[in-house]
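Removed from the display is one protein chain of the complex; every other protein chain stays in position.
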Amino acid sequence: MLAVDGVISDMGAIMRGVHDRGGLPDDTPINREEHEMMDWELRVDAMHAVLGNKGLRSTDQMRRVIESIPKDQYEQMTYYERWAFALETLVTENELLSAEEIDQKMSDIVGN
Amino acid sequence: MSNDQHPNHGHHETETEVQASYYASRSKAIETLLVEKGVMTTTEIDREVNAMDSKSPADGAKIVALAWSDDLFRTKLLANASEALKEIGYELPDKTPYLKVVANSDDIHYVVVCTLCSCYPRMLLGRPPDWYKSLAYRSRVVVSPREVMEEFGLRLSDDVEVRVLDSTADMRYMVIPRRPLGTEGFDQDSLAALVTRDSMIGVSDPLSADCL
Partner (left out) sequence: MERFKVGDTVKVRIDSPSGHYRTPIYIQGMTGVIESVCGRFKNPEKLAYGHDGYPLETLYTVEFIQRDLWPDYTGNIADKLLIDIYEHWLNTINEG
């Protein structure tokens, strides 16, 4: 029998992943408002595609990274914020960039 | 996210806006570094932005209009979407994910979701709408498809069989909605004008003939 958070099996309770949403209790009406994509969102989407073209990233790797986001954050982040998080995780995992470099560049850009 | 305009002096950024601007700066930093290090070029990024922007529901609508008026094409499309589309000049990438087309009828109504993320036939229709990617849609449509469709204005009779398609793997699904009544003799452009993006997902029906 399906319990909300997981399944009961011989192995005990199996917890569902943060991304595994089918059948979760939710009475929220579907919000049909569509937001115009911001420039940074378009470019995050594009950078994923370019990395994919170069064999430096796969959809499956990206999904795996997004699924590692803790539940509360996953539910609160927007779709492209998760993609931006995944982009950073993948480029650092692949050692294309380091977190420190990104921190430094970010503070250069923001002008701190 | 609020779209309200505030006068600058009274404006305090919401938490949502602060978070978005964090990610905006962060991703700008990543882009700058990736380009500086020669991992990619700005041109390559721009090209992908344009490639994604070039796809929209308009092509899907044309394909539906053709399927409505040409039974042989419709049969081919349902049997092997890539092959059928190649014959009319749409070259889909010859790699996963693959497009599969299903058809609504008086007896059967399909509605598509990706409960695990946001899988959608982007290769043809472009980006999915925000609601398709929402947590609410992903949780609710599998368990209460009829309630969800009612929110989109579609009430199906109880004797129609609703089939929810959860695209979890290498296939991407597009729905051919039912052809509206009173459209006999409509030309392709007029038929295509009735085909909404939402009807190709299956949450609602196409526009009715008297909408034109």
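First chain written, first letter: the chains are A and B, and each begins at residue 1.
Operating definition for what follows: contacts are C-beta pairs under 8 Å (C-beta built on N, C-alpha and C of every residue); 3 or more make two chains touch, one makes a residue touch a chain.
Keep in mind that what you see is a predicted model, and the values were worked out from it rather than measured.
Peer 1: Using the definition of touch stated at the top, determine which of B:57, B:126 or B:145 touches the missing chain.
Peer 2: For the chain that is not drawn, the touching residue is B:145.
Peer 1: Can you list where chain B touches the absent chain?
Peer 2: 96, 98, 100, 115-116, 142-143, 145-146, 158-171
Peer 1: With the missing chain put back, which residues of chain A would touch it? List them for me.
Peer 2: 2, 6-7, 9, 11, 14-17, 20, 22-23, 58, 60-61, 63-64, 67
FYI, only the chains that are shown with their structure count from here on.
Peer 1: Which whole number of Å gives the spacing of the CA centres of chain A and chain B?
Peer 2: So the centre of chain A lies 20 Å away from the centre of chain B.
Peer 1: Give the list of chain A residues in touch with chain B in this complex.
Peer 2: 19-26, 28-35, 37-40, 42-47, 49-51, 53-54, 56, 63, 66, 75, 77-81, 84-85, 87-88, 91, 96-97, 101-102, 105-106, 108-110
Peer 1: Please output the residues of chain B touching chain A within their complex, sorted ascending.
Peer 2: So the residues of chain B touching chain A come out as 1, 19-20, 23-34, 37, 39-40, 44-46, 48-49, 51-52, 115-118, 127, 129-131, 133-140, 142-143, 148, 151-152, 166.
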